[in-house]
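I'd like to ask you about the structure that follows.
Missing here: one protein chain of the complex. Every other protein chain is in place.
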Amino acid sequence: MNHDPFYWGRPSDETYGHYNHAIANAKSQIPTSHTQQPIITGTSVLALKFKNGVAIAADNMGSYGSLLRFNNIERLIRVGTETIVGISGDISDLQYIERLLHQLQTEEEVYDSDGGHNLRAPHVHEYLSRVMYNRRLKMDPLWNAIIVAGFSDDRTPFLRYVDLLGVTYGSLALATGFGAHLAVPLLRKLVPYDADYEKVSEEQARVAIADSLRVLYYRDARSSDKYTFAVLTFENDKINVDYKQDLKVENQSWRFAENLIGYGSKQQ
Amino acid sequence: MTTIASEYGNENNSVPIEHRFNPYSDNGGTVLGIAGEDFAILAGDTRIVSGYNIDSRYEPKVFDVGDNIVMTANGFAADGAALIDRFKSAFKWYKFDNNNKKLTIQSAARYIQHLLYGKRFFPFYVSTLIAGLDEEGKGAVYSYDPVGSYEREQCRAGGAAASLIMPFLDNQVNFKNQFEPGSDGRVKKPLRYLSLEEVLALVRDAFTSATERHIQVGDGLEVLIVTKDGIKKVYYPLKRD
Partner (left out) sequence: MKAVENGSTSIGIKAKDGVVLAVEKIVNSKLLVPGKNKRIQTIDRHIGVAYSGLLPDGRHFVNRGRDEASTYSNMYKEPVSIPHLMDRLGLYVQNYTCYNSVRPFGVVSIVGGVDANGPHLYMIEPSGTYWGYTGAATGKGRQTAKSELEKLNFEELTVREAVKHAARIIRQAHEDNKDKDYELEITWCSLEETGGQHQFVPEDLLQEAIKFAQEEDDEDDEDEEDTEMAT
């Protein structure tokens, strides 16, 4: 008997002759096919830094093309105690990422018994950007745009983006999808310069995000008025996570639509 | 996927319909490196774009990668970041494996060729520049194409506005098309090293002009200056429109 564990459970050469490795390594006739398009999708995620924290929001809709397929999708994922990951794009990939993040959390927090490392937003972002970039390299991307909100090790607000190509960037105001067109200008109006996020109060940030969500609900056909809003603050040496689900877009006024004809460029 | 039946009943051949995922994007921005007599600079704007969107107004892309070498990789941002990450870790291993030996700029330059050429058939979509001092202490700039072809130069612009800046640099750094006054265009203006002040002025002019004429350039200019005393970082605001 060959005692090398590598040969366990394999047909023995004495009985069957040399194993023909070409069989195991044979290429499939059918080329491997990968994700080429998202199926059920979530629309924009919005996020904004403020003086002592970050605000992030996403609605609860899952669209199947132009069909409103789900209205109960949770797109803000809590990772550890002080990080929120907001995901737009393909929902099945979102759920896969959710699983990866839970795994990461277990590895970092449960398996570590000597209490060393704390999983924070920059680490989560770095992890996700590696996952996204490596999947792109395999030409099998996770069809999402992701915003990670939380705090750096020095407890300053952290906000960073990563998408299906592995492109990453940070800014004081971030939005994915349609929000990049409609919400970012509104959020930037509050703070034109990146370094000035310290001049924005929590209340201002909340209002700005809520206003942006309303504008998006008016104009983005794949958005809903039911959303989740998370506000992370660092106060008195403690991080507080205010995570609210099932919120409604308030103060809607459709007056502007009354005189709207066609695509809105012509009035009457 | 459509299934095409062959003449043998049990043998189906599947042909996927072409519907390919595009693994690249253009994140704009422009970079510039100039070598002086005893210094070298690497400059880049801090804007990052996708299409007509400005995604970020401050996302630095010129990095100190160790041993008095600065590096940038402009174009597709994810590849740029990945290339620099790879170089940084290779640098670490060079130190571990070679008793902390200093990595010279020409060794760094050759190594980066390998990083780029290693992905010859799925290239890093970036214009790469590194800058530092050579073994004589003279400023050095190396530039690359996406698949690793490289050369040492006195100056090089890369990225979105490279074609706007490069002719300006040819004229102002290498004195192309400049002649001795009174020689009737027959005697070339002799080459000389530019001072750091002159170089910084050129860089700022290059970027303000590129900002005017190119939509993907603007917001801020970050310059890393390498001298024998180390690396200095300076920032100048650019127009944000």
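Going in written order, the chains are labelled A and B, and every chain counts its residues from 1.
Keep this in mind: a residue touches a chain if its C-beta (ideal position, glycine included) is under 8 Å from a C-beta of that chain, and two chains touch if they have at least 3 such contacts.
It should be emphasised that the depicted structure is a prediction, and the values quoted were computed from it without experimental measurement.
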Fill in the blank from the handout: Shown chains contacted by the missing chain are A
Problem - Options A:20, A:71, A:103 or A:201, residue touching the unrepresented chain - result: A:103
Handout entry: Chain not shown, touching residues in subunit A
Key = 3-5, 8, 99, 103, 106, 110-111, 113-114
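The rule we apply is simple: only the chains that are shown with their structure count from here on.
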Practice task
Can you check the complex and tell me which residues of subunit B touch subunit A?
Solution key: 1, 13-14, 16, 19-21, 23-25, 27, 48, 50, 53, 55-59, 76-78, 81-82, 122, 240
Problem - Of all residues in subunit A, those that touch subunit B in their complex - result: 29-31, 33-37, 133, 136-137, 139, 141, 161, 165-171, 180-181, 184, 192-194
